[in-house]
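Removed from the display is one protein chain of the complex; every other protein chain stays in position.
Up next, chain A:
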Amino acid sequence: AGNNLASERHYRSMPTHGIGKYKYLLPREVPRKKREKLKMKQLKPGTDTEYGVLNIQLNGYDMTLVEHYIQYIHRLCNQLKIRVEESYAMPTKSTEFSVLQEQGTKMNMEGVIQSHERIVQVSGLSSLLAPIVVEVLQTNQPEGVQLCIKEHTEADFNARFKARPELEGLMAQIN
């Protein structure tokens, strides 16, 4: 009864087996997982520094200066064989400033300024190199760019992600 259907299939012994396949000819696509994992928490040994993961944050209103400075820092770290984990940008902050008018109490909207922030994550900075690096950075710091060297925390890492109010609401409800 089912013989008709059986003869239409390309069975494994037949030469036409696998006639329609083509995906094996295409280049292999590795599925990209966009999950970034932190937790590179280094131990804090007393003697030999290896400061753990440090964040060098640059803040400024002039984007070109900030960008060039961060490139300079990156190259310097490469030269001194300091391990650079990541180099990323934080979202820009826009500030609207208004000036009080001379004749009245009305606020006159003057303009919008944007403040840019770049971060270089560095790990394994030894205690002997640290003050030298800080001095070099200080000598080359451009005007209007604020430098800030801090330890990396999970809060800093989470600040890069979008807020999820639904998730937080559900967590609050369950607890």
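Just so it is clear, contacts are C-beta pairs under 8 Å (C-beta built on N, C-alpha and C of every residue); 3 or more make two chains touch, one makes a residue touch a chain; residues count from 1.
What we mean here is this: contacts and distances are computed from a predicted model.
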item	value
Protein that the absent chain corresponds to, by UniProt name, given "V-type proton ATPase subunit a", "Large ribosomal subunit protein mL40", "AP-2 complex subunit alpha" or "Myelin protein P0-like"	"Large ribosomal subunit protein mL40"
Chain not shown: contacting residue from A:87, A:123 or A:141	A:141
Footprint left on chain A by the chain that the document does not show	34-35, 46-49, 51, 63, 79-80, 89-100, 107, 110, 112, 114, 116, 127-132, 134-138, 141-151, 160-167, 170-171, 173-174
